[in-house]
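Here is the structure we will look at.
The other protein chains are all here in position, but one chain of the complex has been omitted.
Labels for the chains are A and B, by order of writing; each one numbers its residues from 1.
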Amino acid sequence: MDDSFQPDALLNAASSSGEAAEEIGNEEEDEELITPAEVLLKMKRAWQNEAAAPCILPHQYEILEILVDQIDGMDENLARVKDKTQLKVSIHRAELQRINYLTSDYMRIRLKKIEGNVRRIMTQHNERLRQGKPPLLSEQELRFAEKYAKAEAQLLGKSVLGFLPTPVQKIPHPEEDADLSSVYLQVLEDNVENVPLPDYTDPTAEIIVSLERDSIHLIPFAPIRDHLENDRVRLL
Amino acid sequence: MIITRFKEDFYNVVRKTHVLMITSNDVDSLCTTAILSHLFTCDDVMFTVVPVDGYEELNDALRARQDYTSSIVLINCAVTCPILEILNVPPNSTVFVVDSRRPLNHFNVFEANQIRILVNEAERSSLGIPNLDDVIAKDEDSESDDDDDEYSEGSNDGGGRRNIIDRVTRRAVRKENKRLWESQKNKILWQYYEYNWHSTSTAVQMLELAAELDRASAELMWYAAIGVSSQYTDRLIPIEGYTDTCVTRMKPFITKFSPKNAAKSDDLLRISFGKELPLALYTHWNLYNAMAVNEYFACKTKNWTQKGEKNMKELLAKMGITLVETSRKFESIESKQKKELIEILDKEMGIGFASFTVHLGYSGQVNAADIARAAALRIESPHNVEPMDRFQAALRIIRAAISGPKDQQVILVDAFERSYQKMLKMIWHLVGTAINQSEIVSTGAFYLMSSQRAISAEVAESRHFLLNFTHFLLKAFACSKRGRSGKPLIVTFPLPQSEKQPDGWHVVTGIMPLATAFEDNTFKSIIGRAFERAAKDQQNMQLSFDSFDNSIITMRATDRARFFDKLQSILETSGI
């Protein structure tokens, strides 16, 4: 609990001045300052991980919402600039579009994942809340998931399930084969715990993959999921 | 007004807001637009391109945008006519005119607000622009009349009579002065508008602007090379003018982008400038065909006559070229032999032509003149193909030469072999037939060739075709018999009916006599002016001066006879 972000503090900071550093952390710790460049880096990392991961990862909406606010602000500023022929206007605009792309794509990727297996994901989300782990979905995503699940259920009900006997009125859950797919990753920290993988040549044995800092591996997703959520590795 | 500082008064002004470029559909304009588009793209300037074939489409484009308040750039359209008077220019826009046609219409020159014509400082003094006061009347007369009335009111009878006489005398004097002024004005304007000619390629001018902005590159130089080459291949300027521009204006770029010892590498674009045969498309053809359709060789051997083929063979033998060599695809000849052949032909033709060639990596090379030719045919006609389609197709041809071997293959093979070579053969065939069947008549003041044969819109609507044909025909005609180099040649063709073209219309064009001594490295021609005067005050004649070149007009077949009569009397008195 001590490590968790306090979304309110972040949002308040975000709506104040433009380029100033943001504050994170909860009231009990010393206030850390995070620079705009770091925010952007975190967003890029989150986007990369999300794009490469076969299942949905815990959300990074604190960072996302900071950036979305920034984009709005900068857009307004640029529209007010009188002399649009300055090179810096072009550079800012290009940068804005890049950031816009990152945030939009991050949201799109996640929505698609939610739509792909909405009930299972909502279950996982609630499970994590019970376990005190960082939430899978943001509030907005949760609301969307609920509406979507309802729409899907209505569709199935009105088209076929509603006409079937009660025991057969089940909505199918797709299998999640995150366990089977592999991902490329790079190790970011020292002393990351080794990962045991099944040895395909010998069902009883295991291969231990040691994760040294900066090394790159192709590994099944499931065993490294924990490392990913704690930022010890990143996906490529 | 005229502006000479292209960077400060043109580029830095237009780049601040959206730019509307309206361009004539010819190769020099295409290259100009390509260069400007590139500059605008580098600077994130929003722009629009609208290609037009003539005054009517130009006016349509302007009429649709009456609320436009930014910059309009007219590229090789309309500088020779009073723009604000005949076109629906959006009232709150600024119009910049980039044009190689001369003379500049004096109303455009003296218009102080909306119209800005780009002219190089060095050229300005040679334009012979008359003084403002000599050609544009001041509004003084109405004031003077009022003075008179005032004066007469407060006078007694005796004084009144004298005053009346004074008044009448003053008025008569004023009238006489006005008449003298008008007569003088007409004389000045007569002289000013006597000739039409082309000045430096607009693409070259824009390349120079790019250099001012530190944005010149090999690619832009290629566009300019094609632009100036097209003025030569379109027969707008003589070879002297072409060479002059290349050697003076293009020189700094030649030095920069084609250093003698440049390294060869796969993706390096090199443009070289050097001696070349003025033999269209010979590197993509075989020598025999290229020579057969070429003006010089055709006229020398009169190969449209029965003895023609024999003459050609004799000539080849004399030059030391075997028939076998001429029938092989030129590309496939060994390079040592190629060099020899080129030297022999160069010596024989003696024309002193040099051209730009682009080398991309290790693959073959393409000549700017040939590209200009193929692009001209693609962009100028037929008019019932969307102007933008033709514009983009021609642009693809020009870019194919510098974008890599694969593109070169498909696009250029098609442009050269299927289209342009066909046209060259057609020109040769039409010339031969016209001579053999004596289709050229002499009217006393000019030669006239009135073709009954229908030709396709692809060529009939192309200025490139018309001028190349007319020049070829006159040369062939003159070499068939003595004493034929003193009169201009007028040529007419029936236009095929289409969506934009009603039936029964002919295109009419003309060129100066063969023996004309052209000054200043330009083709100064009076033909356009003569056409205008012949068309004036003609009731019941339907003539169209839609083309931006006043020496290419269209009219109904039935009006031709009357037109030529009038033209005769005009040319007789102009003392050619």
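In the analysis below, a contact is a pair of C-beta atoms (placed from the backbone, for glycine too) under 8 Å apart; a residue touches a chain by one contact, two chains touch by 3 or more.
Keep this in mind: contacts and distances are computed from a predicted model.
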{"item": "Chain left out of the displayed complex - its UniProt protein name, from \"DNA replication complex GINS protein PSF1\", \"E3 ubiquitin ligase complex SCF subunit sconC\", \"Trafficking protein particle complex subunit\" or \"Skp1-related protein\"", "value": "\"DNA replication complex GINS protein PSF1\""}
{"item": "Touching residue (missing chain; options B:18, B:171, B:500 or B:533)", "value": "B:18"}
{"item": "Selected from A:41, A:129, A:151 or A:236 as touching the chain missing from the view", "value": "A:151"}
{"item": "From B:47, B:96, B:472 or B:548, residue that would touch the chain that is not displayed", "value": "B:47"}
{"item": "Residues belonging to subunit B that touch the chain removed from view", "value": "17-18, 37, 40-41, 44-50, 61, 64-65, 67-68, 70, 386-389, 391-392, 396, 399"}
{"item": "Hidden partner interface residues of subunit A, rising order", "value": "64-65, 68-69, 71-72, 78-79, 84, 90, 93-94, 97-98, 100-101, 103-105, 107-108, 111, 115, 140-141, 143-144, 147-148, 150-152, 154-156, 158-161, 163-165, 168, 170-172"}
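Heads up, the rule we're going with is that only the chains that are shown with their structure count from here on.
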{"item": "Distance between the centres, which are taken as Cα means, of subunit B and subunit A, whole angstrom", "value": "63"}
